[in-house]
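A single protein chain has been omitted; all remaining protein chains appear in their positions.
Which chain is which? They are A, B and C, in the order written, and residues in each are numbered from 1.
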Amino acid sequence: MKQLTPDLAKTAYKYMNDIRHFEDRVHKVFLTGAIPGFVHLYAGEEAVAVGVCSHLTDSDYITSTHRGHGHCIAKGCDVNGMMAEIYGKATGLNNGKGGSMHIADVDKGMLGANGMVSGGMPIAVGAGLRNKYLKTDDVAVCFFGDGANNEGNFHEAMNMASIWKLPVIFVNENNNFAEATPQIYATAAKTIAQRAEAYDMPSERVDGKNFMAVFEAAGRAIDRARQGDGPTLIECKTYRNYGHFEGDQQTYKYDSPEEEAFAKRDDIQEFRAYAVSEGLFTAAEADQIEQQSTDDIEAAVKFAEDSPLPDPESLYEDVFAD
Amino acid sequence: MKQLTPDLAKTAYKYMNDIRHFEDRVHKVFLTGAIPGFVHLYAGEEAVAVGVCSHLTDSDYITSTHRGHGHCIAKGCDVNGMMAEIYGKATGLNNGKGGSMHIADVDKGMLGANGMVSGGMPIAVGAGLRNKYLKTDDVAVCFFGDGANNEGNFHEAMNMASIWKLPVIFVNENNNFAEATPQIYATAAKTIAQRAEAYDMPSERVDGKNFMAVFEAAGRAIDRARQGDGPTLIECKTYRNYGHFEGDQQTYKYDSPEEEAFAKRDDIQEFRAYAVSEGLFTAAEADQIEQQSTDDIEAAVKFAEDSPLPDPESLYEDVFAD
Amino acid sequence: MSRKPITFMQAINEGLTQAMEKDDRVFIMGEDVAGGAKVKHLADKNEDSWGGVFGVTKGLMPKFGRERVIDTPVSEMGYMGAAVGAAITGLRPVPELMFNDFVGFCLDTILAQGSKMRYMFGGKAKVPLTIRTTHGAGASGAAQHSGSYYGLFASIPGVKVVVPSNPYDAKGLLLAAIEEDNIVVFSEDKTLYGMKGDVPEGYYKVEIGKATITRAGTDLSIVTIGKMVQVAEAVADELAKSGIQVEVIDLRTVAPWDEATVIQSVQKTGRLIVIDEAHPRNSTATDIAAVVTDKAFDYLDGPVKRVTAPETPVPFASNLEQLYMPSVKRVLDEASEIIDDLKVVKA
Partner (left out) sequence: MSRKPITFMQAINEGLTQAMEKDDRVFIMGEDVAGGAKVKHLADKNEDSWGGVFGVTKGLMPKFGRERVIDTPVSEMGYMGAAVGAAITGLRPVPELMFNDFVGFCLDTILAQGSKMRYMFGGKAKVPLTIRTTHGAGASGAAQHSGSYYGLFASIPGVKVVVPSNPYDAKGLLLAAIEEDNIVVFSEDKTLYGMKGDVPEGYYKVEIGKATITRAGTDLSIVTIGKMVQVAEAVADELAKSGIQVEVIDLRTVAPWDEATVIQSVQKTGRLIVIDEAHPRNSTATDIAAVVTDKAFDYLDGPVKRVTAPETPVPFASNLEQLYMPSVKRVLDEASEIIDDLKVVKA
């Protein structure tokens, strides 16, 4: 199992900061009107994406969700290309044709954010099937929300991954809500992790605000998958810092002091404190990483703003491969 | 809870025989070519349909499957109208426009056989929702197969019925196979009953060849539902006497002596022996019921054969209600 | 009946309210149509609940309670199938499919179940079901949240489809749909929600299956669906400068669409353009072109021109999305064949 070396810890810390800065910045730009459409921010959930993806290489696959910026960054997508995509510019990762909900980078193993709740789940199973079919030891990670766990896709994907013992890790991001609907209302099971039993699949439920908890659970699951021991479900309890989408009034927050306390935990600060105390990096190094991250995201915004719109002719291109 | 009175036992025994004779007869007629299309026979599973439906009245609802003749008879549908429907005659329950896979009688609470595997599951939830919405104590029973338990519909229906505490009884007919695919291959869970836990729903697993086992489990579940205590899943282990559809070579039967022994149990004979030994009816009465049943089904075949084809104009009718 | 100017969104909200007041069997369900289920401070009848992702159903839960305004899990197949089940057993559900692009998650309940039940049961069942959904590009929703699939629904025998273009029609068509004993897909262009118009305060219906002529003319007919009536009106204004009198028909009902009105118009004008934002193949636009050509061939002075989306998914970038939708410029360009002809005639 991959250990958290100082190098890996620094990379992880950088990615977590990149995500936070990216989202905070998008939040601000959205208010100016420069970014159009439906934008769902990942800030607050960094420990999940980065905790899991720290174990992956470019030849592992992930599928993502409508709240996909964090997964993209954690999987190594270029933040300039991402920001330009969200602005709808020609230099975007998808040439401006996808936008926030469809950022993808197949070469990096990032099979796309997905505007359909649960849409990525069977796709991840297909990527896992491919990994097994070609006798690789690559894995496929499927990120999905608490809302997605009530779609039929969850059931079919979990069942198929289990009967075929595929190298798929189902990572549930339980941030308490699907839009304005609490998980405890919509999901009959006491926990989402518990649902794995119905598929004879191992599962864990971890504190998703705690980087190490996610990192270690993911490590165990990914190891099993690489060794041909099949899929795992990991439920990560987390919380989003912003509304469901930009514009949400969030009248449904917070129902209890416990919820509020949990919501206000900062996974990045917690990881910094842990890493510094464990000697993985120093406070000065952390400061430096934070600054670098701020600069990188600032540069990404500038890159996006300075980029041209797509060529009108591209409207008609790339419907089919020839 | 409804007790098995002598009267109820006789009715149940009559229905079980009706189903068996009906199916045996359809099997024979199919070979002659007089019945066209895709026909799935229920023979061998009588104890399930009748064991459950013995608790129901016309104001309770059921949804059924492609293997629906047994459910129809158990719910009180007219066997003449059923047979005529299977022949595609104007006197059929659906005026000949539905056929074997779509027999329905909404007035009897029979919401239709269903050609779509799992298609009836959310419909049953809707009927349960209606029962609760109108503050009745009627229930909805959802019959579905082991194959259907791997469709997304299963997941969504079970979850909704549970969070809304609806009066729905999910009756799984686990006859080992979905077409030629064994349940143990396609279903990751060790049992189907076990899947109820993922929905915080009570469940039981019973010997579906044993009428009393089904009758009693159904009684408990239906009572709970009528009292507002929500849904239940009952898995009934059973086996079909014939192939998946008429024409199936059944090369997948039998994989073990245990399977064969189970397959050859006769739920009707077992119930007869039990009922006679308990004094619910006498052997002579049983003989009489059997004879009556044979006669009734013979009459149904004659009724169907003598009936006219639908009026050609009816092709265009009843697309919309006006 | 007294009238007041309200938005398209408010008109739908008012229609739902009045339908629910009139008939206890009418209820609504869908993802976050109330919002905040089980959140203590948003308990039954609380005013702060969401009321749908666009706010269209805001106020209904406070008024009718959570028993009649039902938040569902993210389970489109499940709750749409439940709506079919509730309808066939006597209720009158009005489920919401948040975006029509999610049709791929629930199509079976419409295509194979609800739309066929009455027919395959020999006429012995009714499925009174109104499915509200949204369509349309122009909100930067990208490929999975901007499609227009009313034509797909309209291809299914047994389904009626309604697409209102203004607040008045929205309310009246919705009330008519909810009174239907059939499946009606009621498709709302999400970019029209803020449009204002005079709407009667009371209960009224706009007949399903009837188009309306929004501008009379003698030279050229333009048939439109939903928001496209605005493009047609602008085209008409433009062509009026060349003395061309355009007749604009707002289809209102996409299935069954009003053949009589359209054909009568074409018999008068001899020329037809159909403006439809949906995908171009096997669509309502091709249906209209095919039927009109068939039934009014001898009246046509030129081919029926269809101005539609290109044969692509909806792109995200704003400049591409603008090009994707039919516009005055695109109509004038793509139908130049018959327009130029007309100009010659008129000159």
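Keep in mind that, in the parts below, a residue touches a chain if its C-beta (ideal position, glycine included) is under 8 Å from a C-beta of that chain, and two chains touch if they have at least 3 such contacts.
Only a predicted model underlies this, so the values are computations on that prediction, with no experimental measurement involved.
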Across B:M101, B:A124 or B:M201, the one contacting the chain not displayed is B:M101
Where the complex has a chain not shown, which of B:G68, B:G88 or B:P231 is the residue touching it?
B:G88
Omitted-chain contact residue, chosen from C:T261, C:S283 or C:S318:
C:S283
Per the whole complex, from C:F27, C:W50, C:F64 or C:Y119 the residue touching the absent chain is C:Y119
Hidden partner sits against chain C at residues 101-112, 115-116, 119-120, 142-144, 151-152, 154-158, 255, 279, 281-287, 289-291, 293-295, 297, 300, 302-306, 311-313, 315-316
In the full complex, chain A touches the hidden chain through residues 61, 63, 92-98, 102, 104-107, 111-112, 114-116, 119, 121-131, 133-134, 140, 152-153, 155-157, 159-160, 163, 317-322
Touch list for chain B against the chain that is not drawn:
36-38, 85, 88-90, 94, 96-102, 114-119, 147-148, 150-152, 178-182, 184-187, 251-252, 255-256, 309-310, 312, 314-316, 319
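We take it that only the chains that are shown with their structure count from here on.
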Max Cα-centre separation from chain C goes to chain B
For chain A and chain B, let me know how many angstrom lie between their CA-based centres, rounded off.
45
Whole-Å gap between the CA centroids of chain A and chain C
36
Sites on chain C at which at least two other chains make contact
72-73, 75, 77-78
Can you list every residue of chain B that touches 2 or more other chains, as numbers and ranges?
152-153, 155-156, 159, 163
